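A single protein chain has been removed from this complex, and every other one stays in its place.
== chain A ==
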């Protein structure tokens, strides 16, 4: 197990290097620079700025410098936000995005599995149809419409929850709901179809023949075997949600990480683009590793050990 994780970490470093390289050169291939704006800067100032940020060196030297700083986990100063480093931006934004994301993931997982399980157990009855209508709505209604709808009904009409900002737990509920609605619907559909498949299995009949009631059968025999597709969906979902959704953060005025993803690109803020990309990649790679470990915990037939070693 430890050997396996070590090996995976090695691969992760390799993947990360590819990502850094590709992003670095792609970003530079795009026209424009962080200092190009409506007003031309005097050439002397421009040259000074470039020298200050190391942009006057050859592209290859810049790349080497950047690789070294990534290894030191130092993403350098932001080119647009004066006096702030990329590390500052991430350490300010990420905790907010993390809290919001965890809440949304928890909601999506709990409600999604519940909805999917009810739909599967009451297959082709009204509960199934209701759950699937909710799921189709969740998938097809974009999150910004969901967000505005929630704000309108719960915050403005009934005024039970605050409209926006990031201050107390009550402030987190609406954005978390809006962020969770699509993944929840997705998880509900995955759970339903996978549970229907498991219910048809012989071992469920065996469980019934032991005299277990339907709750015991579902909890002990069905759910666990039906969770695999949901777990594989969780990997990319976790990193996408944790790094924040730009739209939701914008609508609710939340100072998360999502904003930097979008604004850094239009700003040509090279160091921020690279920083958030590397950060996102690390998150994605770690959550995929966690998913693979979760697989082997759920299904004993999946072995993490190296095949050749056996």
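Here is the rule we use: a residue touches a chain if its C-beta (ideal position, glycine included) is under 8 Å from a C-beta of that chain, and two chains touch if they have at least 3 such contacts; residues count from 1.
Heads up, the rule we're going with is that contacts and distances are computed from a predicted model.
Taken from the listed names "Peptide ABC transporter ATP-binding protein", "Beta-ketoacyl-[acyl-carrier-protein] synthase family protein", "HEAT repeat domain-containing protein" or "Cytochrome c-type biogenesis protein CcmE", the protein name that UniProt assigns to the chain not shown is "Peptide ABC transporter ATP-binding protein". Within the complete assembly, A:208 is the residue of A:28, A:208 or A:250 that touches the hidden chain. Of the candidate positions A:33, A:127 or A:225, contact with the unshown chain belongs to A:225. Within the entire complex, the positions of chain A that touch the omitted partner chain are 201-203, 205-213, 216, 220-221, 224-225, 298-301.
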